[in-house]
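One protein chain is absent from this view; the other protein chains keep their places.
A, B and C are the chain letters, set down in written order, and residue numbers restart from 1 in every chain.
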Amino acid sequence: MTKTVTDVICPFCGTLCDDVECVVSDDGKQLLEVYNACVIGTEKFLHSQAKDRVTRPRLRQDDGSWKEISYDEAVEYSAQMLAKAKKPMLFGWSSTNCEAQSVGNEIAEISKACCDNTAATCHGTTLIAVQDIGLPSCTLGEVKNRADRIIFWGCNPAHAHPRHMSRYSIFPRGFFTGKGQMSRKMIVVDPRPTDTAKMADVHLQVEQGRDYELLDALRVAFKGEWLPDVVAGVPAEKIREAADMMKSGRFGIIFFGMGVTQSLSKNHNIDAAIAVTKDLNEYTKFSIMPMRGHYNVTGSGEVFAWQFGFPFSVDLTRGFARYNPGDTSTIDLLIRGELDAMFTIGSDPGAHFPISAVKPIANMPSVCVDPHLTPTSGVSKLHVPVAFNGVEVGGNCYRMDNVPIDCRKVVEPPEGMLTDEQFLIKVRDRLKQLKGVA
Amino acid sequence: METVTITLKNAPALYLEADTISPDAFAGKTAAKIAELPVFEGNVPSTLGKYFEVSGDAGATAADTKIIVKGDVKKVKYIGFKMTAGELVIEKTADQYVGAWMKGGKILARGDVGAFAATAMKGGELVVEGNAGNYLGAAYRGDWRGMSGGKILVKGNAGSDIGMYMLGGEIVVNGNADVHVMTHAEGGKTIIKGNAASKLGGQMVDGTIIIFGSIEVMMPGFKPNGEVELEVDGTKAKFAHFIGDMGERHKKKKGVVVYGNLYKKI
Amino acid sequence: MSEYIIKNGHVFDPVQGIKGDKKDIAIKDGKIADKVSSAAKVIDAAGKTVMAGAVEIHAHIAGPKVNLGRIYRPEDKLFSCTPTKGMERMGGGASIPTTFKTGYEYAKMGYTTAMEAAMPPLFSRHVHEEIRDTPIIDEAAFPVFGNNWFVLEYLKNQEIENTAAYCAWLLKATKGYAIKVVNPGGTEAWGWGLNCLTVNDPVPYFDITPAEIIRGLIEANEYLGLPHSMHIHPNNLGNPGCYETTLDTLKLAEGYKAKNKFGREQVLHLTHTQFHSYGGTNWGDFESKAKEVTDYVNANKNITIDTGNVTLDETTTMTADGPFEHHLTGLNHLKWANVDVELETAAGVVPYIYSPNISVCAIQWAIGLEIPLLMKDPMRCYITTDHPNAGPFTRYPRVIKWLMSAKARETQINAFKHKDKVLSQTAIGTMDREISLYELAQMTRAGPAKSLGLSGMCGGLAPGMDADVAVYNFNPEKPVANPDDIEKAFSRCAAVFKSGVQVVSNGDIVSNGNKRTLWVNVKVKDNPQVTRDIKEKFIKYYSMTQNNYEALGHHFIPNPYALEVDAT
Partner (left out) sequence: MANKITLNLISGRTIQQGVAIEGGKEKPLYRTAAGIIEMDHQDFKKLGAWKNSNVRVSSEFGSVIVKAIETTQGPHPGLGFIPMGPWANSVISDNTYSTGMPTFKGVPVTVEVALNEPILLGIELVQKQCGVKVG
């Protein structure tokens, strides 16, 4: 006999699909089949069951080999490292639940550490822009029910958020959008004719790194002012056409991704895109939303914010919270040589940071908490495998539109394995002893 | 004016936060008392004296105090933080936040300064003989109240995002400037004697940018508005005049819309 | 649990009619007791003021828009973050403090219960996570109903029973406390960039008016017999001349009588009345209509109000009145955040500086004080700043100073740049009433507790009530030398007890208490139609499944306290 778990939340991307169904063995130990998830989500669920999975902490020895150690020994190494460091970084948090993030924040507070999440490499610059000019946005259901103008700017949901278009943005038939895709005009702005761009009514093939100029040109076009003949490789006429298409909708939305957050101008690209959105609200209704990557990077920002006041790149070393990306941001801290210990959880900086920011990790005391083998575990001194969040343990997460959804546990983790939260609680408690706090 | 000389003797293993190196914090203190001022290396509290040799007593007030910072301070942050008066000379390259939130007095940095120098400056003078980092004279994150007064002169090059959200005061860069100059500004003036990269004056409401060298790419929101003869910093020349950012909101003064101005030497 | 006896304090307790008499307050097993054993710990309150813990009836302290405010305003925390200190976690934020700081600040001022005034139902799990992380104070949250599609559709056909059944379902799903209404119909119109500025403006598509929504929700509220009444932020907030819309809104309550077992007497609570008491036709002839609004409220006993005092600070406005925030960003050009929530509501956030040098701000300040000074029954008028909209809640001591001292008001009036305008456009200069400590206890304790249906539990010091007690360093027998002493005394309590646990001593936090989340569990008759409608809306229009919608206890509400209502 098998049983089916319904309303399962997919712990891959910020789309946070919550209609996945998993078939599990009767004893609840094996995940047999996955329905409704995209190909990446399916792989995520099924890979959790890999036979070659590491199930116990491992400490790298002088000769480079791994030695299996107990969780208690791993706790001791982690707590000692954090207690001794002058400027430790607790990085990641985007692939774990809010419960674990909350314990992590206590650890950061006790050890007077820096703490940061993967916004460092995805939408940190979005947050900077939001701090500069705000964010008119909405939930994804609003898009489904009302939107007739969909703009994907520097993002490629066909690849990165595979079910986004079918669940929320392009295909669904909502309350005021009964004709589904037929009710909507789709504009894609991307330097490549991506698989998403190929579906669009209009593709503006912007010159790479000139999004800021193109966004400014749209704002000029809304006001009917003078424009140069070509901006960012796009003819003025085409810009004016796109501007008119945006203005003529009843409810529009700009979704944007790393094409703009990581290209030249970074936060300014988003700043200008938000300004475009704000302008459009003089003519019609318009929203804008970042296509958040990790399934709970948004939640990490929320928890940081209500506990420390800032959504990422928080520096607690002086005993109180400070924030200024460029100074307190992980990649800058690593490259500048400001850190002396690295605790990574729920992310893989080894794979996703520039190599110059990975090298310092390899040369300092370092812990990697991750169910997978990753480049980060590969360069860290201690690798602590844990139960899979969203598969073997539930917990609250936040979707890209900030809607919280409580993840479900689908199967049991292998015997004796700890969850992120359980491991962190042990580290916290040991750290309290070392620091002599109640 | 009394002079206090501090010389780095023990370099920090990481970086040092020394927001107490300012005439305001030194004022009224003897060398021994100055050496007791708090500094931080990461989360470890320490004293200025552990890292610096301090000689000379400070004047009674900040205005009566001159500080000379010697030695390799490229890993020292916050020199001249919130300074209101007096003088500060940094002999070599310093790290981030030199003169951040300063209101008065004079800082002379003989080397380079890192990012966030003169953040949200209200008054006084910052002279950098080397290069300046990113966000020179810019607002703090999220704040719409950027540099509102004072003067900054950089003899070398400047990084990106100078004068973001600038409201007043003047920034002069003798060398080149990287992308984004005076984004969101509502006043003030920036003069770049060398070349500018691109994205100048984006979302600018008001204020003035003057470029002597080349501009790699103009913002489309800046509209040609003829040529003018100007005298800038003692140089008389002909400049192409642009107004913008045409995509941004603008205020009206006496019924006339006021735009930001960009002048480029012809 | 420890026993305490608070000795020789001057006790102010409207619940028992105690007006400053020297009286001992005994605490046992978390409750106020008649007496305690000789082992009880003695708190010497001689020369001090003793009141019940204060009750906050309307503040924005937890949830998505509050956190959006935190996220997008790093400058609100610049140079003001505080370190770990004893029991206290790190804190930060002036107008939008972190959750820890929120709990500590309330407790230090003697507040022990607070209502989060606007919970978007879809985000209830977020609201509860923040409530969980706000130490000490008991909290509850009001889900918003005034623009909810179910409500609009049922009330279009005057289906009160269905509306009530839906409200009961939503209160349970979100672990909510009361029926909150914000800009009824106007926020749904905002989905298309529009608004409803009068009670008769039709809501686009839904073919209903704000008046019908308001009346329908009053009826549903009384049908269910909820502890609190319908709690409304009316249409047309903040605009010159808006008082007429306010009066039109209040008149909709005529003829309705409260039906409940909680001792509540009103059927409508008007919130942040200051923002709804403006006359004039533009910002030039902007004037106070506090008298017109309070005259009406004084004459109609089925209404309670709170003030929404402007504190003359830089702050962060945030409201489910989405179109208002868009209007505001057009006025001050500061950063605008907005969140439209599918099928339910919206929210906007814009920073704002209430400058004493701007005449409109000074007039707003005056109106906020005129309202409580004109209200005849302090049991029906409660002090709020609509935190953080008119100012941060941490300024309550200053508002109390202005209310208790005509001299303090005069000092402030004289400090205004446009003093003459304040005096010509408001009556603040003619008012010499000074709120007494007893009236203060009515406005901040007994009154709000009664309005919320909590009068049996908190807001008073009668034996059997929760032992929520605040002791202030304020001697009512001594004349006030300097009004600033009032502000100082009410800023930091000598001692605070929450449910019998001492949480504050000499202004410092000494315990994180045993905070509870209050919610209202309503039993209604099985209603298959509503059950079917809910299921259908989730399948067709929500972006999440119904099974993932409910806020469950384990993580979100670790220490619930349900008020049971039987409406079957």
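Assume a residue touches a chain if its C-beta (ideal position, glycine included) is under 8 Å from a C-beta of that chain, and two chains touch if they have at least 3 such contacts.
Since the model is a prediction, treat every value here as computed from it, not as a measurement.
Peer 1: Can you list the shown chains that the absent chain is in touch with?
Peer 2: Within the full complex, the chain left out of view touches A, B.
Peer 1: Using the document's definition of touch, tell me which of B:L88, B:V179 or B:L262 contacts the absent chain.
Peer 2: Residue touching the absent chain, from the options given: B:V179.
Peer 1: Among A:T194, A:S300 or A:N389, exactly one should touch the missing chain; which is it?
Peer 2: Touches the omitted chain: A:T194.
Peer 1: If the missing chain were put back, which residues of chain B would it touch?
Peer 2: Answer for chain B: residues 115-116, 133-135, 159-161, 178-179 touch the chain left out.
Peer 1: Pick out the residues on chain A that sit against the missing chain.
Peer 2: 12, 39-40, 43-44, 47, 50, 60-61, 63-66, 120-121, 124-125, 128, 156, 158-160, 162, 191-195, 197, 208-209, 258-259, 261-264, 266-267, 313, 325-327, 329-332, 335, 348, 350-359, 361-363, 372-375, 377-379
We adopt the following convention: only the chains that are shown with their structure count from here on.
Peer 1: From the mean C-alpha coordinate of chain A to that of chain C, what's the distance rounded to whole Å?
Peer 2: So the centroids are 35 Å from each other.
Peer 1: Mind checking the centre-to-centre distance between chain B and chain C? Centres are C-alpha means, answer in whole Å.
Peer 2: 44
Peer 1: Two-or-more-chain contact residues of chain C, please, as numbers and ranges.
Peer 2: 72-76, 335 - these are the residues of chain C that touch more than one other chain.
Peer 1: Two or more other chains in contact with one residue: find those residues in chain A.
Peer 2: If we look for residues of chain A contacting two or more partner chains, we find 131-133, 316, 318-319, 323-324.
Peer 1: Can you list the chain B residues touching chain A in their complex?
Peer 2: On the chain B side, the touching residues are 13-15, 17, 40-44, 77, 96-97, 115-116, 134-135, 140-142, 144, 165, 179-180, 183-184, 198-199, 202-203, 217-221, 223, 245-248.
Peer 1: Touching residues of chain C toward chain A in the complex: what are they?
Peer 2: Answer in residue numbers: 62, 64, 66-68, 70-77, 81-84, 89-90, 92-93, 98-100, 122-123, 125-126, 129-130, 133, 149, 190-193, 205, 326, 329, 335-343, 346, 349-350, 540-545, 547-548, 552, 555-556.
Peer 1: Quick one: in the complex, what on chain A touches chain B?
Peer 2: For chain A paired with chain B, touching residues are 85-87, 111-113, 128, 131-133, 210, 212-213, 216-220, 222-223, 225-228, 231, 264-265, 268, 271-272, 275, 279, 316-319, 323-327, 336-340.
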